[in-house]
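Missing here is one protein chain; the remaining ones are kept as they sit in the complex.
Showing subunit A:
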Amino acid sequence: MASSTGPELERLIQLLARLPGLGPRSARRAALHLIRKREALLAPLADAVRVVADRVVTCTACGNVDTSIPCAICQDPRRDPAVLIVVESVSDLWALERAAALNARYHVLGGVLSPLDGVGPDDLNLASLAERAADPAVAEVIIALNATVDGQTTAHFITDMLQHLPVKVTRLAHGVPVGGELDYLDEGTLVAAIRQRTTL
């Protein structure tokens, strides 16, 4: 079937369709929307994409993505240097930052141990984690990994790896989410919640 758009537009639509959450149909809608809002959206977006493409780097200290090394979080003097939060990916870091529960520093592993996907300890940022945790200023390492078998296997591996260091190693609690109804929770989550119950 002949294309209804030129090759440049077709390429834009194809690239947009590769973004998470977008398919070919929604990519066409997004492309059309960008064209309609040419001055307000398309040009600024193009500029922003170019700047990020030129400047974005991975922080050599923590694994976060930013436009400077060290990243803004690692440079921030207001963050508590005694607490290091270990996360699987940058999206998890962003989620914890949105929650604003702790004003700490992070360490991005870049994945979790997964025999099925062939991910072993050498594929993760574990050596740099050991170096950072050995810093006398660090008193606690919080392992904020997913409550999955792979995530928790990685958490135990890290706990073993850091056991010779004088740091407290903790992990996130597992249990009932806010707004969760017991009747709809899986048995495993209920078991975890019962085991980690707290005194009122």
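Quick note on the criterion: a residue touches a chain if its C-beta (ideal position, glycine included) is under 8 Å from a C-beta of that chain, and two chains touch if they have at least 3 such contacts; residues count from 1.
Operating definition for what follows: contacts and distances are computed from a predicted model.
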{"item": "Complex member absent from the view - protein name from UniProt, among \"DNA repair protein RecO\", \"Aspartate carbamoyltransferase\", \"NADH-quinone oxidoreductase subunit J\" or \"Phosphoribosylformylglycinamidine synthase subunit PurL\"", "value": "\"DNA repair protein RecO\""}
{"item": "Contact partner of the left-out chain, one of A:D47, A:E131 or A:D160", "value": "A:D160"}
{"item": "Of A:L15, A:A72 or A:V191, the one touching the omitted chain in the full complex", "value": "A:V191"}
{"item": "Selected residue (touches chain absent from view) among A:L116, A:A137, A:L182 or A:L200", "value": "A:L116"}
{"item": "Positions on subunit A contacted by the hidden chain, ascending", "value": "20-21, 113-117, 120-121, 147-149, 152-153, 156-157, 159-160, 174, 186-189, 191-192, 195"}
